[in-house]
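Before we start, here is the structure in question, set down as structure tokens.
Here the complex is missing one protein chain, while the rest keep their positions.
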Amino acid sequence: MATAIEKCVHCGFCLAACPTYSLLGEEMDSPRGRIYLMKNVLEERLEAQDAQPYIDRCLGCMACVPACPSGVEYGDLLVSYRGAQEESRRRPPLDALARKLVIEALPYPKRFRLAAQTGAIGRVISDALPAAFASMLNLLPEKLPPRLPLPPVLPAQGERRGVVALLPGCVQQVLAPAINYAAAQVLAANGIEVHSPPDAGCCGSILLHIGAEREAQKIARRNFTVFPRDIDAIITTAAGCGSGINDYELLFKGEPDAESATAFADRVMDFGAYLAELGLLAPAGFKSERRVAYQDACHLLHAQGIQSQPRTLLRQIPNLRLLSIADAGMCCGSAGTYNIDQPDIAAALGRRKVESILAAEPDLVASGNIGCITQLRQQLALLGNPLPVMHIAELLWRAYQGDR
Amino acid sequence: MNRAFIAALESIYPADRLLTREVELLPYESDALTAFSAVPGAVVLPVNEAEIIDTVRLCHEQAVPFVARGSGTSLSGGSLPIPDGLTIGLNRLNRIKKLDPEQRIAVVEPGVINLAITEAAQPYGLYYAPDPSSQSICTIGGNIAFNSGGAHCLKYGMTSNHVLGMKVVLADGALTQFGGESIEGVGIGPDLIGLFVGSEGLFGIALEITVRLMPQPELYRTVLAAYDDLGRAGDAVSMVVASGLLPGAMEIMDRLAIKAAEASVQAGYPDAEALLIVELEGEAPQVEAEFDQLRGIIDESGAFEVRVANDEEERTRIWKGRKGAFSAVGRLSPDYIVQDGVVPRSRLGEALVEISALKEKYQLEVANVFHAGDGNLHPLILYDGREDGALEKAEALAGEILALCIRLGGSITGEHGIGMEKRDYLPAMFSEEEIDIMQALRLAIDPKEIANRGKMFPGGEAPALAQHGMHPLERAGVISRE
Partner (left out) sequence: MTVSAPASVAELQALVRDSERIHAIGNGSKTALHSGLNGATHADLTKLSGIIEYQPAEYTVTVRAGTPVRELSAALREQGQYLPCDPLLPESATIGGTVAGNLSGSRRYRYGGVRDFILGAAVVDGLGRAFRVGGKVVKNSAGFDLSKFLVGSLGAYAIMTELTFKVFPDVPRFRSLAFDYERLEDALAAIYFINQNIFELDALDLKPLENSWQLLTRLAGFDETLPQRLERFSAAVMSHTSLLKIAELDDSVTLWDPLADLRGAHLVKVALSPKQVPDFDRRITAAQRRYGVGGNVAWVATENLSQVDDALQACSLTGLCLRGAVESAVIGAPVENVLASRVKQVLDPHGKLV
């Protein structure tokens, strides 16, 4: 933690990249300011609870990391700091309740399904609930989509070019089972055999994000042994999972199973990055031109440096015109549970993002992350705009099926 | 800060734009020169001109010192707060009010980021020329205070040469305007723009600035030449100058700076003692012809490897390493001081030899990055603030470098300003009478010395150097550094 703080030379280069600084315009809500606050808390010049609101407002979008020439590992700093502070932290009862709900429900598809269904009922009375709950309920669809189970092994079509397993994830399984379904189909169409181990589950990132380290470890461990050895990669379609798993080294530091954790992390790859590396077998594509805006998920772009790969895939789709949007690197405000913790800022960022997307006049929007997709849909709905938003896997699957 | 003053501020600012709690003030206590820090009494975040004017008038009335702050990237302590004074954060005044591509001008608020002007002008084939390495975040207001420049200022000059008009509130609250949309600037009457730009925030606050835009060159030709000797890179620069070519930029980095840049952006720089970057820009046919000439010179200059950027991506990569070099040094050393001396170009070699002797003498590492075209050196002195006396040693070395620049007939600052850091060296550059005259000028504009009090002029109460050494938690064994 101290290294990251020491490495910060206070040059301010990260300020321009930070969504909260651009929105709020004050030093405390910038990466440099947050690092400085953390430093002062560690040096006991400042009370942790005074600094907390500013740390809480951090999206964890990691836009500041590639912007920093000095190599400050802001992500590591934030995770360690949040972890360290969590233990001594007292939360107001309602916040604590929301948090408990997140910890207890989100990582477990069955429980989350249940909670989500009651949530749908809850929406009716959401106005009467505290903001934290209301925003959470707003995220839920009217009706949960039906399950779309995948076979344990989906065979490759044509010549076999690879074997992978799918990391099922947590929330996404319930809210948008179509994503993993489409991903599996696209992979198969590309000559890749797709395994879906029945016991695989949540990677724990969402818990890590809110500083619940111990719970995160517990959840994560379950995945270490359930995947077959002889596969090329474990594929994730959720940006947050991919980047969170990158932090396993930190999360499991000093734990007995640290090695299994990194070994597991090394095998995980983002869906788009994997496919782009292997080379896409050109799909049928669209009958008429489709203008597509690609929305960079922070956890792909900033946390994993995945920028060109999804674009390469999209450009290979016949009749698809890839548009560029202003401030592409700015977070849409979804950022894990941010929507739940900081509804106002999340909404403001979401509105900005939607505005810059609409300025490019797309026919549809693609993204590599469920969080972004949900956020964009919600913001578009507020504007009454029916612009479709989908996962890049879903878009590809459409292209393979031939324009529908 | 007294209660009445705060109360008066409350009548100008809503609560969320008047910061007074410790947690809100601490992040403002330093700019990019962290060796100094001072906690302001309050920070205000105006969103329009009227609020700034009211604030300055209030400060003048009540004799409360203030400092304007853009993005806080000053390397000389320019936006260091005045202890218990007021910091006026201008970053929210970030609107480009007018962009007229036909006349090639833009009218901007002071908090507009340098690069944002270029981004707005790009669709019209125009750009804002001064390019400090910090251009992605520094503000026009800060650029004005220091007459900031960058790698590409050899041909078209620094900030001062690109400002055509300004609206200003002087430190005593007087409002004034000069220049306009003509490329002549003020045109008739003394050039007040030239006087205000570079005044380090001591005259008042720039409220609105008209800048000129330049057409984007049709073609860039960027050459990267590697040398096994720093002196040889310097000689190459003299050869280019002697040939009659006028490149848009000529930059040199030494081994340590190369290492830092490499660690930061993996620019793929060759392993060398010195790298020279020369960039030609302009109309394609002319640039191609100049480039042939340049290639001949570089080939003769003893470079062991020469690379030419073949596309915009390669060019960007070459520049990214150079532009991030300062902060990249943070990867090599926990602390560093950036110096900003100028020597006559023909004495660059001499200066470098002396700097390396000083390095030996002080047993400190120094990385060199410089705008070779105009003799502007940026030695970065690396030290470890956790070691007792290290900062003092680094400061002493920095002082010797400045003395060297003056001895060679140069200046103690090319673009970062005097600020807090170099104020004690001002007398080495100017006579007592000259300093007295500048001081009298300052007093004529700011009788109560409230604008950026304590900066630029020698003397006055020096703020304590920032506390370094081990974190208390580190001492207690709670945290550790790898």
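The chains carry the letters A and B, assigned in the order they are written, with residues numbered from 1 in each.
Just so it is clear, a contact is a pair of C-beta atoms (placed from the backbone, for glycine too) under 8 Å apart; a residue touches a chain by one contact, two chains touch by 3 or more.
Please read all numbers here as calculations on a predicted model, not as lab measurements.
With respect to the full assembly, the chain omitted from this view is in touch with B.
Remark: the omitted chain is touched by one listed residue; of B:P101, B:P270, B:G302 or B:G399 this is B:P101.
Note on the undisplayed chain: of the listed residues B:L170, B:L207, B:V265 or B:L380, the one touching it is B:L170.
Contact with the omitted chain, checked across B:A226, B:L294, B:V343 or B:I381, is made by B:V343.
Residue B:G185 is the one among B:G85, B:G111, B:G185 or B:G321 that touches the chain not shown.
Across the entire complex, the residue among B:F196, B:W319 or B:Y336 in touch with the chain not shown is B:F196.
Residue positions on subunit B in contact with the hidden chain: 100-105, 124-126, 146-147, 149, 153, 155-158, 160-161, 168, 170, 174, 176, 178, 180-199, 203, 215-218, 238, 241-242, 244-246, 282-283, 285-286, 288-290, 342-346, 371, 374-376, 409-418, 422, 426, 429-431, 433-434, 437-438, 440-442, 444-445, 456, in rising order.
Simple rule for what comes next: only the chains that are shown with their structure count from here on.
Taking each chain's centre as the average of its CA atoms, subunit A and subunit B sit 38 Å apart.
Contact residues on subunit A toward subunit B in their complex (touch as defined above): 1-3, 6-13, 15-16, 25-28, 30, 32-33, 36-37, 39-40, 42-46, 50-51, 54, 67-72. For subunit B in complex with subunit A, the residues that touch the partner chain are 19, 21-24, 26-28, 30-32, 34, 45, 71-73, 89, 91-92, 113, 115, 134, 136-138, 263-265, 324-331, 334-336, 471-474, 479-482.
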